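Shown below is the structure under consideration.
Heads up, one of the protein chains got dropped from this complex, but the rest are sitting where they should.
Labels run A, B and C following the written order; every chain starts at residue 1.
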Amino acid sequence: MSRIGVFVCHCGENISATVDCAGVAEAMSRVPGVVHSVDYKYMCSDPGQTMIKDAIKEKKLDGVVVSACSPHMHEPTFRRACAEAGLNPYLCEMANIREHCSWVHEKSEATTLKAIDLVHKMVEKVKKNQPLYSIKVPVTKTALVLGGGIAGIQAALDIANAGHKVVMVERSPSIGGHMSQLSETFPTLDCSQCILTPRMVEVAQHPNITLYTYSELESMDGFIGNFKVRIRKKARCVDEKLCTGCGLCTTKCPTKKIPSEFNEGLGMRSAIYVPFPQAVPNKPVIDKTQCTFFLKGKCKVCEKVCPTKAIRYDQEDEIIEVDIGAIVLATGFNVLGAEHFPEYGYGRYRDVIQGLQFERIASASGPTSGAIRRPSDGTEPETIVFIACAGSRDEAKGIPYCSKICCMYTAKHAMLYKHKVHHGKAYVFYMDIRAGGKMYEEFVRRAIEEDDVKYIRGRVSRIYEEDGKLIVKGADTLLGHQAIEIRADMVVLASAAVANDGAEELAQKLHVSYDPYHFFAEAHPKLRPVETNTAGIFLAGACQAPRDIPETVSQASGAASKVAALFSQSELTREPVIAVVNRIAPPLYSTCTGCALCVPACPYQAIEMEEIKNRDGVVVKRAAKINPGLCQGCGTCVALCRVKAIDLQGFSNEQVFAELMAL
Amino acid sequence: MIKIAYYPGCSLLGTAREYDESLRAIVKKMGIELVDVPDWNCCGASSAHSLDHDLSVALPGRILMQAESLGLEDLVVPCAACYSRLMMARHELMEDAALKARVCEMTGMEFRGTVRPINIIEFLQKYSDTFTDKITAPFDKDVACYYGCLLVRPPKVTNFDRPEDPRSMDEIMSLLGSKPVEWDFKVECCGAAHSITRAGLVGKLSSKIIGNAVHRGAQAIIVACPLCHSNLDMRRNFINKAAGRKYDIPVLYITEAVGLAMGIGEKELGLHRHTVKVRYPEKVKVEAEPRPKAAAATKPTPAAQTEQTEEA
Amino acid sequence: MSATTHHHDADSLAHKLNNATGVSPTRCYQCGKCTAGCPMAEEMDYTPSHILRLLQLGLEGSEDRVLRAYSPWVCLTCEVCYARCPQEVDIPKMMDFLRSESARLKKVNPRAADFLSFHKTMLDSIRYVGRLYEVGMIMGYKLRSWHFLEDVLMAPSLFFKGKLKLFPHLIKNRKNISQIFKKSGNARTEAAK
Partner (left out) sequence: MAEFEPKIIAFVCNWCTYTGADLTGTSRIKHATNVRIIRLPCTGRIDFMLLMKAFARGADGVIVSGCHPNDCHYTSGNFHARRRWILFRSLLNFMGVDARRIIFSWVSAAEGAKWAEVVNTAVKEIRALGPYDEYKNLAPIRASWRTEHAG
């Protein structure tokens, strides 16, 4: 038989003005199992809490119902009081007779009757409550940062500076991401390399950061605070410890005609290469798909010239296992490829290029040393056309969203062009100018007013080549919807920002969700923008949606502070409101039929199937198992399970039914 | 013998007789029998859909239903315009049940959707092995393959090749030993719909097409549509007038090219019916990429550039 | 995409267009790509995107301008606009609708009268012959439109090349064809009600 105590609060007059509090207490005293039922002016005050504590001790209560305000207000208060009196806090419930009753009804019999119902149902629920213990999870204070663009760099430095260990994994041979390719950056026009390179170096030298470049995530297991990751460190074919980065191998390698990824195909690199001079680490890799030795079995020039004997043709991929407490995803974005613009002849006409290519051309360290030259013949373009929204905001191309960065970088490109080719003509075809940001609109106006960039409102339908000129057929919707034609020397497409290659696969490995365009999904678009659905995995930068550097950096710092907050405790305490799959004594082991329907329904991927073995190690059945580190207690699985093998602690079927039966 | 349903369409009995003749000549060699759709009618061309939507589905609908009686799946439609109308009608009949009911009522027939129109390129692609082994006189010319608008558009309906830069005709021509040139007007409209009403306009549009083909060094333009042919060939005087120069590049149906490669006689293929004599101009040396010299030479002065934003 | 029904004013032209064809002018975001690629843009009084804008606005005057426009008649149905439209607005279908609607309401642009005669002649030929009778059609059209010279000059050469037949190819079941025409007319008048 239960020993329940009921404490009815007047809340000054907030409750008692419309509810007969004494009457409620009296009614409750008659409920079987209630051994103590009182009313009092302020239950949450110190004397009120003492009343509860005393009653627990004196009457040996095994359940408490405080009928007062909303549990969102004072549940923690009363549960703490109970715990101090030695009662398991989860045996304390609140009946909400203020917000849901006294405040919303007139003084009447019906109001008091409702209060009685509300308290009574909680009494019945408490009878079924079980003591629960908050879950403690240990935390490994090492963060994994995936991706070494500006997002990853910022997050890694912030976490490392907070005194925690960071493992950074970058897919390409150097960190730096797209920012390292940029010439100058809006809205200040400061040199991208100049502000980025010091940060890259800091990452490499930071005592708390371990950097793995030319590496990828192989697999991930576990849950918040306790991830186990495996990293594949691809063979560089160079012993990083021995290599001094002298660069002799790269200059002597005879295989030189390989389009450089860093220069977006506008320059060449050798088979053994460092992507760009400021690369971190400044150690070369051998591109096995191009190296003559790997393709034909002879050459080995690099080995011969290397003064430190660092070349290792037989180096193999290495798998590194690390324990990780939190993960920051910062794998960035990409731009839409050539095959999507047949009407613009991109990929067919060499002088039709995309934005990143223009960045390389405009960059002082680029293939033309910053002089604006067209790729086909190296002449200076006299007329240049920029096409905004190339692929973006284009449902027919499958990209209905706005890429957000291109309006700004197009204005920047036009400006850079005009600064370098004073007599040149720059045209921008646009649909809308989206320049919402500090100093952004001013920046675009500067391009228009000071640099005389001609903005034309309309899209381009087609580009074709005629007598060495690119004929750009567009429309000017501000000039009475006219078709207009511009004979250009070069065309730059502000091609849509899209999710990075492999984003979908990576999301699946990490159990994070992604949107229809394969950008990673945040937990809440407004209030949890740097978290994912999977506890312990955070987002930074353009892997979540197209964004510029200022936004990327703020988000990266946000993600880093989430990680730091997580690492500020050595153990995580979690509410025990989680689902459990029943386990019963043999021969049944569990009523779970192993249908696995619950597995995909869980929004947090907290459910996996487990093999239950008997004493001889023989698998007797498959049953669902819930990972308490991942479960957030939504109860979806409970509702879904047809055999009711899962229950939700704190909101179990029994408890909810008991509540119902009291009504 | 392979049997395929055949819808010639009105032009192939009149202005495009040589298209019909050359097709019949090559299939004979290919070992394919064309079975005419019984008692076929006109597809309604551009006029039916201009004035009466239901009619524009019912007329081609009747053709499809007549063809269904043959029990064959593929229906080869050499005229690109007819092909477009038949595809459009089929698309709408499949998607719109109410329209289908109306059309069945109008025609007094039942539409089952068992017949699939294919255009001449699809046909030649599908049966390419029945002619590649019979090539005796490779058509070793530089050719500009002109697809026109109706084979590839609207892409959702025709679902054929790449809408902006199709390749399939180029591939067939390569099989015949030709060298297809890269050019810019493969799918530009020649203005066929206004061939009779606005011949001047047609001249203007078509002259751009011919001009680009010649400029890119083509010795012949290959077409797969009677309307394209009549515009580029029969209306050459309008084109020359619009261009202010005389173009003598011949325009051949792809079936004629296939026939010539298989060694069929010019007469049998109907080449004598062309307005522009089928004689191939000398090869002109052209670079595919923009020429540096040309670019430098035509470099306009800054003053001249202010004129560049032409208002149409 | 363009087949979705959107909420326009119930008696607006945009609404009628949407109802009859599934094309919704509100889908158009006025980028002008259609106009930029349209081979007939120069000939038109209102370019395709302009027509869509007039329909979007739905003001009394603007709808009348659309119905009396010359553009639908010069449209070639080349489908370039539709193939490239980022919002997949089926402009050729819209042009079809505008042509038949302006013919029905007797608002055909005077400059387009000859187009109307051409289409009528063409349909007459199909109606009575079942097929296109080129000689008859061209003669008929030239008579209706008073454009004599242009093509008549070409006729003899075509005749000698065996391309023009003096007698039409009649199809057998001409009753079936005339029935299709008659019923289609009924469907149209009913739809108009």
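Assume a contact is a pair of C-beta atoms (placed from the backbone, for glycine too) under 8 Å apart; a residue touches a chain by one contact, two chains touch by 3 or more.
Just so it is clear, the model here is predicted, and its values are computed rather than measured.
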Contacts of the hidden chain among displayed chains: A
Option from A:109, A:314, A:449 or A:616 whose C-beta touches the chain left out: A:109
Where the missing chain touches subunit A, by residue: 20, 23, 26-27, 30-31, 70-73, 96, 98-101, 103-106, 108-114, 116-118, 120-121, 513, 523, 533, 577, 601, 603-604, 632-636, 638-640, 648, 651, 653, 656-657, 659-663
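We take it that only the chains that are shown with their structure count from here on.
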Whole-Å separation of chain centres (CA-atom averages), subunit B against subunit C: 22
Centroid distance [mean C-alpha coordinates] between subunit C and subunit A, Å: 52
Numbers and ranges of subunit C residues touching at least 2 other chains: 41-42, 80
Subunit B, residues touching no fewer than two other chains: 163-164, 312
Subunit A partner contacts - residues on subunit C that touch it in the complex: 1, 29-38, 41-42, 46-47, 49-50, 53, 80, 84-88
Complex contact set, residues of subunit A against subunit C: 343, 389, 393-397, 431, 457-462, 473-477, 480-484
Residue ranges of subunit B in contact with subunit C within the complex: 10-11, 13-17, 39-42, 44-56, 58-59, 62, 102, 105-108, 149-150, 152-155, 163-164, 187-189, 191-194, 196-199, 201, 205, 234, 272-273, 275, 312
